[in-house]
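A short worksheet on the structure shown next.
In this view, the complex is presented without one of its protein chains, the others remaining in place.
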Amino acid sequence: MVSRFKDRKLKQRWIATLVLLLPALIQVFPLFYLLCVSWKEGAEVIQYPPKLFPKAIQWFNYHEALASAPLLRFLLNSAIVASFITFCQLFTSVLAAYALSRLEFKGQKWVMALIVGTMMIPGEVTIIPNYFTLASWNWLNTYPALIVPFSASGFGIFFLYQFFKTIPKELEEAAYLEGCSRLRFLFKFAVPLSLPAITAFGIYAFVGAWNQYLWPLITTQTTQMQTAQIGIGMFRSQNESMSWGVIMAATAMLISPTVLLFIATQRQFVKGMTMSGIKG
Amino acid sequence: MKCLLLIVFIQVQLLGAPGKLTFWHSMTGEKGKLLVRLVEEFNRLPENVGQVEVLPQFAGSYEEGLNKIRTALLAKQGPHIAQITDIGTQVMIDTRAVAPLQEFIDQDPSFPLKQLLPPIKRYYEVNGKLFSLPFATSNPILYYNVEAFEKVGLDRPPKTFSELKEWARRLTDRKQGKTGLTWPLTSWFFEQFIARQGQVLVNQANGRQARATEALYLTPEAIRFATLWKEMADEGIFTNVGRGWDPAEANFLAGRSAMMLHSTSDVFEVVRKATFRVSTAPIPLADGISTGGTVVGGNSLWILKDKPRTEVEASYRFVRYMASKDVQKRWHMGTGYFPIREDLIKELEREGFYKKFPAAKTAIEQLKNSAVMPATQGALMGVFAEARDNLESAMERILAGRMSVEQALKRAKFQTDDALRRYNRFLEKLK
Partner (left out) sequence: MNRKSSALAWGLLFPTLAVLALFVLYPAAQSFWLSFQDVEPFSKRSFFVGFENYQVLFNSPDYWQTVRVTLFFLLYTVIPSLVISLTVAVLLDANPFFQNMFRTLFLLPVAISSSMAAMLWIFIYNPTAGFLNYALDVLGIHGPNWLADPDWALVAVAVATVWKEIGFNIIFFLAGLTSIPLELKEAAELDGANSWQVFRYVTLPLLSPTLFFVSVVSVINSLQSFGQIHILTTGGPMGETTTLVYNLYRDAFVKFRTGLASSEAVILFGLILLATMVQFRMAKKRVHYG
């Protein structure tokens, strides 16, 4: 009986592995293709019939991309902006989620509804009014202009709220009996306990911030302030032909920071999401 | 006393600090690199070092750039100089935030106004005033694969619509999946072929006499060209690659279409990338119609006025520099946009440049041979981007067989007329 059960488990493992193979290949193909094209030279890219593999792994498209736009500066700007946005979103979301999930006050439900409601407002709507707000403060073309409007997140609060809710009431009461204040409890217990979830949300926030396009395009006024996403616009033209090898090289360089960050932190990310025990 | 010192300090600051001029552009890739290099050279000129510094900034595609500048101008945060697509001309004038180039030229006899090619100048002249500097100008031309031509025994490019069709038919090889012809699905070709037949695109003499109120998409000329397009696509001798300029070029360069209509602005790139011999020719004429001509395309440089006077004047000096013979020569040779100056064309001819690159000469000849009439002056309207979108949607409907030529063009006309009415209504309110 037991061995039959084990056989079945082994069979299941094999089936799962085999079935996953094809979707995994499809999933990774665009990234693989990106690298292949980025190593091809001009004529190779557009030849018909196309060949999947480049003749050799060559880096001239990368050199060309770096020479055509100040990509390193753009990457630096993106790193600064995305880090600050992540930090601010974590800070505001932790505080707000804690207040909403563990403290009692009048109007709690309404505040929660309002915050969840902000998730439903399409971002395109806010661009022009926010532009005027920042212009009137003389903030255009500064880092704060790229950071402050995104320093709170409805999704972050909604997500962390779910997690803080799962912290047992008894733990909190015990802590209060020991004379622990509410704020102390937040930083001593709630935050460390939910570190995986916070990490997970942090990565999510970082990727989201890294990927903004329209807002930085409109609010920056010098090349020194532009971010990585705009860099790709400098290769992708709607009015002329494109050098695909260079575009793909630039794309590869611009996505690699987030991809590498993700690979490096993947375990925490998955753990964080897993532990948050989302129940809807 | 302190106050006085402060004032003196501020004065010194104002005089001493180099004026930084922001310059928003939409050039990408190689063209963007060359543009930035030209700007840097301006900054390094002895008279500018420590005085003026132009800071180029990529403002997104033409469409995004126009959107960025319109948003910025609403908040009075515009740049000093902006590179704007040809079809943004009317919108830029209507912002009332620009300083017409003409006002500077009138004060400055050293500006090479006489050298500007007349057809180019006429496009950017509104009510007799030159508003902006036509910096990068282009024209549609026919590119063809000489080797494919030889294979089927063709020794010259097609000159008329019926020849175009005939040539395309002979060049089509269904077994190999090759067609005779391709071009990007863009309203630009539609506009060009209407002008080529001597017809205007919108009323009020192409919006030049007064604000246009009606799109003329249902003229025989418009229907003739749309029908030709449709018939060739249906017969399978034309490859519809969809919107965007890149897929058509890829198709042509891969040898999958033997002829291509495209902008001259990519001429050097196409010749360089092709693995076969490429030649160029003027775009074909409608049978029996020889009036009309092509309209210049491209973009121009605008000077914005809501800035300190010294900065506006410095902006003008930058624009004048961009019109200089040396800059125009390098821009032409580095991109394929053609030279805007007569003396430069003569110089290049003397140097034998066009003997080496005859393909680059086609557009210049074509434009010079265009008749002087409102049709070839190009249309002006404040809703040009929207009009293009309507027309491209119409062509997509025609090619997909969802609507007849007349139905689809009628729909596009209705949409564009409506947009014109809305736009004009606001401008009347302003008065």
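Annotations
Per-chain numbering from 1; labels A and B assigned in written order.
Throughout what follows, a contact is a pair of C-beta atoms (placed from the backbone, for glycine too) under 8 Å apart; a residue touches a chain by one contact, two chains touch by 3 or more.
Everything numeric in this text was worked out from a predicted model, so none of it was measured.
From the set A:46, A:146, A:198 or A:234, the residue in touch with the chain omitted from the display is A:46, counting the whole complex. Hidden from this view is one chain, which touches chain A at 5, 8-9, 12-17, 19-20, 23-24, 26-28, 30-31, 33-34, 37, 45-50, 52, 91-93, 95-96, 98-100, 103-106, 108, 111, 114-115, 117-130, 132-133, 148-152, 154, 157, 182-183, 207, 210-211, 213, 229, 232, 236, 238, 244, 247-248, 251, 254-255, 258-259, 261-263, 266, 269-270, 273-280. Although one chain is not displayed, chain B still touches it through residues 63, 67, 70, 73-74, 94-96, 185, 240-243, 247, 250-251, 254, 256, 382-383, 385-386, 389, 392-393, 396-397, 400, 402, 419, 422-423, 426, 429-430.
The rule is simple: only the chains that are shown with their structure count from here on.
With centres set at the average Cα position, the gap from chain A to chain B is 39 Å. On the side of chain B, the complex with chain A involves touching residues 22, 26, 28-33, 55-64, 67-68, 71-72, 74-77, 79, 85, 244-246, 249-250, 253-256, 263, 265-266, 269-270, 273, 275. Chain contact summary for the complex, chain A toward chain B: residues 42-43, 46-48, 67-69, 128, 131-132, 135-136, 140, 217-218, 220-223, 226, 230, 233-243, 246.
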